[in-house]
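For reference, the structure is listed below as structure tokens.
A single protein chain has been omitted from the complex, and every remaining protein chain is retained in its original position.
After this line comes chain A, so read on.
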Amino acid sequence: MLRNLLGKTTIDSLSANGFNISYNPVCVQSVRWRRKPRWIPKAKTKIFRIPNHKPLLPEETHEWLRINNNYKLQMNSVRAFFREEVMNKKKLIAQGQTPADEEAEFERCKSINDEWNQEIANIRDARYARIMKKRCEKLETSLDHLERIKELQMTKIEERVRIQKEKSTTFITRKNIDQAIEHALSNQVDFNFSIDLQGNIYKGDEKPGSVAKKEAN
């Protein structure tokens, strides 16, 4: 609603300019029931309920346990290793002994990182160039398309104007009104007729069988 009232100014620009405006397009709905408290006894309809657990194949559980234990062992050992390394480093720094080749190590890592960054940057620039080229081509074709549409519209409009100009000779104005009224009163028009695909006119007041064969103008 704020958008419509203020026209071009949107809520985003207002909030960007320091006004505390926010809008919440999502409906906020909070949790109404989480779990039954432990001190409340089980419901009478649920005391003797036996849950149907899926039967697990022992081979599957064995395999799953093996995979899982291996993974956990590896991860925990890696984590412990890193933890120990970090602690040792902290001890050294606390004692004031920094390893001598730390600077060199950092430089080496930095140079490798820069190489990688450069490779990726080259790939990215090439991709951007391709995208720009596509966009320019698309824009050009759309401009041509727009021009063609405008031309079509102009021809349509001119056609309509031409038709109206042709019809304007038969228009009735204050000058012709008397003539037109005389003409209308002397010639009666009957719209109660139907016409078939061959052009035969069937007048309304004739019997359904008879046909007045006239070519439709």
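By definition in this document, a residue touches a chain if its C-beta (ideal position, glycine included) is under 8 Å from a C-beta of that chain, and two chains touch if they have at least 3 such contacts; residues count from 1.
As a convention for this text, contacts and distances are computed from a predicted model.
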item: Undepicted complex member, UniProt protein name, chosen from "Small ribosomal subunit protein bS6m", "Very-long-chain (3R)-3-hydroxyacyl-CoA dehydratase", "Hemoglobin subunit beta isoform X2" or "Queuine tRNA-ribosyltransferase catalytic subunit 1"; value: "Small ribosomal subunit protein bS6m"
item: Contact residue for the chain not shown (choose from A:26, A:43 or A:185); value: A:185
item: Touch criterion as defined above, residue of A:30, A:45, A:111 or A:170 at the omitted chain; value: A:170
item: Touch list for chain A against the chain that is not drawn; value: 57, 60, 64, 167, 170-174, 177-178, 180-185, 187-191
